[in-house]
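Every protein chain but one is kept in place in this view of the complex.
What follows is chain A.
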Amino acid sequence: MDTLVAQLQRQFRDYTISLYHQGFLDDQFTELKKLQDECSPDFVAEVVSLFFEDCEKLIGNMARALDQTGNVDFNLVGSSVHQLKGSSSSVGAKRVKGLCVTFKECCDSQNFEGCVRCLQQVDIEYKSLKAKLQDLFSLEQQIVQAGGRIPQVDI
C-alpha cells in the first residue's frame, strides 16, 4: 500500500518529468537544482522568483514601448527582449526563451503586429510557467511536511 509520502514523491517525479518533456524547462533548470543544498534550500525558488519579477518589469517596458503608436522604438523593445532572453536562459525557462528568439526577430524587422503577438505570447507563457513551478514547489513542501525527502529526478 502506498504511503502518502510515496504518492507525493511519485506525483513530484511525474510532474517534473512532464515539465521537461513538454519543453517548459531545460537542463539549465537542472543546473540550478545542483546549486541547492541544506545551506541554500530555497535557492531555486528564489532565483525563479527574481526571474518572474524580471519578466513583469521587462514585459511592462516592452508594452509601454509598443504603445507609442506611430513612434515605436524597436531598439528599446529589442533590448528588453534581449534581457528577457538572457534571464530565461539562465533559469532554464525553455519556452519563454524560445519565444524571445521569435520576438527579437520581429523587433529587428520592425514588425509591429509580430511584436504585439509575441508580447502577448510571452506574457501568457511566463505566467503559465510561474503557475506550474508554484505547483512543483508546493509538492516539494507537501513531501517535506509529510516527513519525506524530495526525490532526485533524472531526466
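Keep this in mind: a contact is a pair of C-beta atoms (placed from the backbone, for glycine too) under 8 Å apart; a residue touches a chain by one contact, two chains touch by 3 or more; residues count from 1.
Just so it is clear, contacts and distances are computed from a predicted model.
Entry comment: the absent subunit's protein name, as recorded by UniProt, is "Response regulatory domain-containing protein", drawn from "Tubulin epsilon and delta complex 1", "TMEM9 family protein", "AP-2 complex subunit alpha" or "Response regulatory domain-containing protein". For the options A:Gln7, A:Ser90, A:Asn111 or A:Gln142, the residue in contact with the chain missing from this view is A:Ser90.
Of the listed residues A:Phe51, A:Phe74, A:Phe103 or A:Tyr126, the one in contact with the hidden chain in the full complex is A:Phe51. Counting the whole complex, the residues of chain A in touch with the unshown chain are 28, 31-32, 34-35, 37, 40, 43, 46-47, 50-51, 54, 82-83, 85-87, 89-92.
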